[in-house]
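The complex appears here minus one protein chain, its other protein chains still in place.
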Amino acid sequence: MVLDTFEALAMLAAIFGILILGTTHLRTNLSFYSLHTTAIAAVTAWIANITHDSHLYLVAAAVFAIKAWVIPYFLNTVIKKIGIGTDSGAFIAAPLSMHLGALLLGLSYVISLQIPGLIGDPDSRIGSTAAMSILFSGVLLMLTRRAAISQIVGFLVIENGIYLFAVTQTHGMPLMVEMGLLLEVLVAVMVAGLLLFNIKKSFEHIDVSQLTELKD
Amino acid sequence: MTLNLHAVLETLGFTATFLLLPPLIVGVIRKTKARFQNRIGAPVLQPYYDLLKLLSKSETISKHTSWIFRSTAAVNLSMLIILAFLAPWTSFRPFDLASDLFLVIYLLALTRFFTVLSALDAGSAFGGFGASREVTLALLVEPSVILCLASLGSVSQSSDLAFVFSFKNMELLNQPGLWFLAGCGLFLASLVELSRMPADDPTTHLELTMVHEAMILENSAANLALVEYSHFLKILILLGISSQCLLHAVPYFWHSTELIRAGASIACILLMAVSIAVIESVAVKLRWTKLPEFIAYSVAMSIFCVFIALGKNLN
Partner (left out) sequence: MNELLYLMILPAALALISLFLEVKLTRKLVPIVTWWQLAIVAFVLHPCLQGTERMQFASGLAIDKMGTYFILLTTFVVSCCVTHADYFFAAAEAAGDAYADRSLRLFYASVNLFLLAMTTVFLCDNLGYLWIAIEATTLSSAPLVYFERNKFALEATWKYLIVCSVGIAFALLGTVFIFAASQRGTPMEPTLNISELITHAQLLNFPLLRLGFIFCLIGYGTKAGIFPLHTWLPDAHAESPAPASAMLSGALLNCALFGIWKVASIINAAQPHSHVHQLVAVLGTVTVVAASLLLLRQHNFKRLWAYSSVENVGLMVFAIGLGSGPLFFLQALNHSLAKVALFLLTGNIIQASGTKKLNKMHGVIEDCPIWAGLLALAAFAVTGAPPFGAFVAEMSMLSLSMSDGRWILALIMTAAIAISFVAILAHVGKVIFGSGKQGFKSFQPARASIIPAILVLGTLVLGVGLNTEVWSGSWSVIR
């Protein structure tokens, strides 16, 4: 099994995605997220290089600029302003959830062998493994963390996994759609970030497991 | 047996390297850290002078110690010298000694065993908790080291580290990812094993936090010199192994000449020393309870290695 460069980069992205799980320190999480997204942008650029698709270069640049720079920068400012540096706790201890994420990487390889329609396509296997593993990492992050900001990061990681799947399996969706998606993610993060300020102000914590006022 | 001049020179060069290099590495780390803190710092060769100074001092030994304490320094040094001959810390090795993976790992464990024993032997409180911390850390790091090396061995179908790291193994030729991950995992593990920064601060003697320094508190003079030197040698060997992993990840070195590889090995070790200094300058020492989180990263790397090995062997 010899990996192509873009497959190796995709795997690198998956590994960074798993490393996000390893700590409850929010700024470290964001740095890993930034690296993870940079790897994904590199995958895009590399695929653009293979397919000679000029619009993919544009998408790669936009992904790098928005998701690897602007969003982590914005979330970092939010963290600084609300003054909460670490996740108040995880339902599964952080190291354990990272190892779980690593095991899920293995599981996603097994699953990627089973995706109907992609079975006869060994070229896509590593790409879909990486994408699925990132998806799992994002879900794990959202399920195991308490801090609201980790939920946002989890959402971003899930979105990255889907994006990576699109890039490796279909060599990118139409340009307009990709740009729309990026804009949408940016706005979603901004809105969520603004809500975070208010959550901190009225609840004096950002622990989503304590947001249980509303029930039937 | 014909004595070949070339072989003799090679052996002498190898021996001289591993005997003289360790204090230099520590010197480089200390100098870089000093520059980072805007100090001029001691000269790079200062560790050599320190060792010589220690050798000429007179020794003080606690009355409560037994022969274990006396002999530990010598035992450890000799084991580490054997390890320096066995472990693949450089690309050039004069003899074809079979170095089994488990032999290397357990020799390393044995040196730790004796260090811990001597720390307990002196009977001081510091030695006790230093030893307890050291053993806890070792327990956490051990799986990562074993898994990284074992997955390399499993891919190459051999437990002989000399063969695994010989640049001759075609099975491992196209596995830059595996080598890279193993290198990262081992590097993170060696930071802990060597009691470097996120795990332990080698420059402070604060009794609440120190690990390695607490264990060698009772040693003095020549004894201390030997202990320090053994520790430096251990730094060389562990950094050497992880830097060899990283070198193997670069396709260029698979096809280069011996000389370039040898140069690159030494350069890579020194580079790692610099990077340790950088890490120690920017990072803070982790709280004891946070340490498992750090070690988990190393273990995660080793799990990835195992996956690659599994994928390789199943295909």
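We just call them A and B in the order they show up, numbering each chain from 1.
Quick note on the criterion: a residue touches a chain if its C-beta (ideal position, glycine included) is under 8 Å from a C-beta of that chain, and two chains touch if they have at least 3 such contacts.
Please read all numbers here as calculations on a predicted model, not as lab measurements.
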Missing chain: touched chains present in the view: A
Of A:28, A:76 or A:169, the one touching the omitted chain in the full complex: A:169
Residues in chain A touching the chain absent from view: 115-118, 121, 135, 142, 148, 151-152, 154-155, 158-159, 162, 165-166, 169-170, 173-174, 176-177, 180-181, 184, 187-188, 191-192, 195, 198-199, 202-203, 208, 211, 213-214, 216
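Keep this in mind: only the chains that are shown with their structure count from here on.
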Chain centre separation in whole Å, for chain B relative to chain A (CA means): 35
Footprint of chain A on chain B - complex, ascending: 174, 176-177, 181, 292-293, 295-297, 299-300, 303-304, 307, 310-312, 315
Partner chain B, residues of chain A touching it in the complex: 1-3, 8, 11, 15, 18-19, 22-24, 94-96, 98-99, 101-103, 105-106, 109
